[in-house]
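Here you go, one structure.
Every protein chain except one is present and positioned as in the full complex.
Right after this comes chain A.
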Amino acid sequence: MMGRACLRALVLTGVVLHPASARAQSATDLATTTRGPATQLTPQPGSAGLPTPIDPASCSKSDGDWAERALIRSQVPQLGLPPMPHPDDNPPTAAKIELGRKLFFDRRLSINKTMSCAMCHVPEQAFTTWKLQSAVGVEGRSVKRNSPTLLNVGFLNPLFHDGRDETLETQFIAPLVARNEMANPSAGWVVSFLNRDSTYHARFQGAFGAPASLDRMGQALAAYQRSLLAGNAPFDRWHYGGEADALSPAQKRGFELFTGKADCAGCHPIGDDHALFTDQAFHDTGYGFLREEMRQNPPETTRVQLAPGVFVDVDFDRVASVSSKREADLGRYEITEDPADRWKFRTPGLRNVAMTGPYMHDGGFNTLREVLDFYNEGGPGHPEQSPLVYPLGLSDAELGDLEAFLESLTSPNLNCLAAEARSQPPDNH
């Protein structure tokens, strides 16, 4: 066990409080839903706060059949992305994509009709949620993991932070019946509902020529999610497209650090003709161990924001009086039960990372700089920690360049993906 003082020192290096003004914060927050005038989709370089909201209304491609556009997108590689690997038994069609979108946003597909996939994977928040470190499910039940972005999820194998599933065709079953997510009594119960609903009956017939089934539900959801592709970022235009001015000097310096001194590319590789920025492997970076230490040895106080710019340090006992016991998170071990897999988590892709905070498997870091600080420190250094994580000795300026590089990975079409997602309102009963 790590000493408490040592632990606290490490934690403090990762905690950056943002003296954001009330006005800036409120304005950011309120613009994260679609009910409001257009807002530009522009990441704020160097911003220590939240990204600029993604506004579906700013997408100019509002005419025509969005599902046809999505189908083409899932079949034609974007700059910087590899071809999407579609399973042989589930080729994409516009009808499947359209059905998958409807299923994705249907709040009726939970036991009390309050949760859909989209309540934790919000289109205007890059198909994750910026508003919570870790997710909240049916009846407010706690989920110990951060909602991962679904942008480019079709390239991931395995899925989930702990890799518990390997294909999108089957992945959806876990949240559908998990007691702390959508809490359906069974997958079959959901299928029965779909077959009783006349609209779904027609949609399944149109997409598959057959009624709803668990397999077809998975195929439709997978087809939709494989259309959530976002490449063509400034980095892609610079690195793969030959646009010399697509990156700023700071971003170019950040790239050199990313692939050099900082050695980020060791786990977030960049290929010759495309880059997913993940090795799809599991690593013990020390972060999971650190969080378990914090769970077992909580800090004496918790800094709580009461209002913009107003903070207090609340004694642990007071926080504990209103806290349920938080579960341990052993990462990949929970799937394999191999002690060697304790605290290992799948390497996340970094595309659009500036738009997908909070970060890490439990959302414990709110900003990219906190993440960079953690890796620059080299992790807690416990015996099982991966040798790939070690003190980097990066200066503040170098950390700033790395952050600037990460911001160059934001794609220009997130607003249009959100617009497609909002082509119809969520289904409610």
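Operating definition for what follows: contacts are C-beta pairs under 8 Å (C-beta built on N, C-alpha and C of every residue); 3 or more make two chains touch, one makes a residue touch a chain; residues count from 1.
Everything below uses one rule, namely that contacts and distances are computed from a predicted model.
Missing chain, UniProt protein name, picked from "Selenium-binding protein 1", "Cytochrome c-type biogenesis protein CcmF", "Pyruvate dehydrogenase E1 component subunit alpha" or "Membrane protein": "Selenium-binding protein 1".
For the options A:119, A:190, A:212 or A:290, the residue in contact with the chain missing from this view is A:119.
Remark: the omitted chain is touched by one listed residue; of A:75, A:133 or A:213 this is A:133. One of A:72, A:314 or A:397 touches the chain omitted from the figure, and that residue is A:314.
The missing chain lies against chain A, touching residues 17, 22-23, 25-27, 29-37, 39, 107, 112-114, 118-119, 122, 124-125, 129-134, 136, 139-140, 142, 302-308, 310, 312, 314, 318-324, 326, 358, 363, 366, 422, 425-426, 428-429.
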